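Every protein chain except one is present and positioned as in the full complex.
Showing chain A:
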Amino acid sequence: MLLVLSDEHKEHLGFLPEVDSAVVGEFGRIAVEFLRKGTNPKIYEGAARKLSVDAETVQHGVEGLMYLLTESSKLMISEVDFQDSVLVLGFTEDLNQLLLQLYLENRKEIRHILGELTPSLPHYHNLEWRLDVQLASRALRQQVKPTVTMKLHLEESGGDKSAKVLQTDPATLMHLIQELEKALAELKTTHCRRILRNIK
């Protein structure tokens, strides 16, 4: 699947062949860093001064690179498709190789970062448990009531952690285990295996 680049995008990237490949490499590194941590406009100005061009041109170049990387990672395009897509820009072979390397080295991480944008529920992180026996309460003395207290640690995709304290009785605990084991067994059935194998 080829990546279709808009004219504006091609224009922004058009700045890249005019500078050294070392500089392009540096821009690539900056683009990935911005994807990780957010943009920092001061860098554009510093680079613009060194190269004697507009800060805006530098910004467009870096942003063009960022967009190229995110779109390619999102679609998970193959090496060949990436090279073909970039060919349309009319860059030198060295530059194309550089861009390809940049893509291949970083795409897993970029996909992970993009994944954090998707709507999702908190996911399981850890479970701590404790066995208690209730001996008495305000309403009734001389009890022997076993309970299992659990602390469920959950994590949001942004990294926020939360913990919930929950309680259950032995019978319900056995029931929970049974139900969840059924859930795990489901993945191993022929039906699921077939789907997992064929949709790739």
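In this section, a residue touches a chain if its C-beta (ideal position, glycine included) is under 8 Å from a C-beta of that chain, and two chains touch if they have at least 3 such contacts; residues count from 1.
Note that contacts and distances are computed from a predicted model.
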Listed names "WD repeat containing, antisense to TP73", "COMM domain-containing protein 3", "Collectrin, amino acid transport regulator" or "TIP41-like protein", matching UniProt entry of the absent chain: "COMM domain-containing protein 3"
Residue among A:80, A:104 or A:174 that touches the chain left out of view: A:174
Residue among A:2, A:104 or A:196 that touches the chain left out of view: A:196
Residue of A:36, A:50, A:145 or A:161 touching the missing chain in the full complex: A:145
Positions on chain A contacted by the hidden chain, ascending: 73-76, 111, 114-115, 117-118, 120-124, 126-129, 131, 137-143, 145-150, 152, 154, 164-170, 172-177, 179-181, 183-184, 186-187, 192, 195-196, 199-200
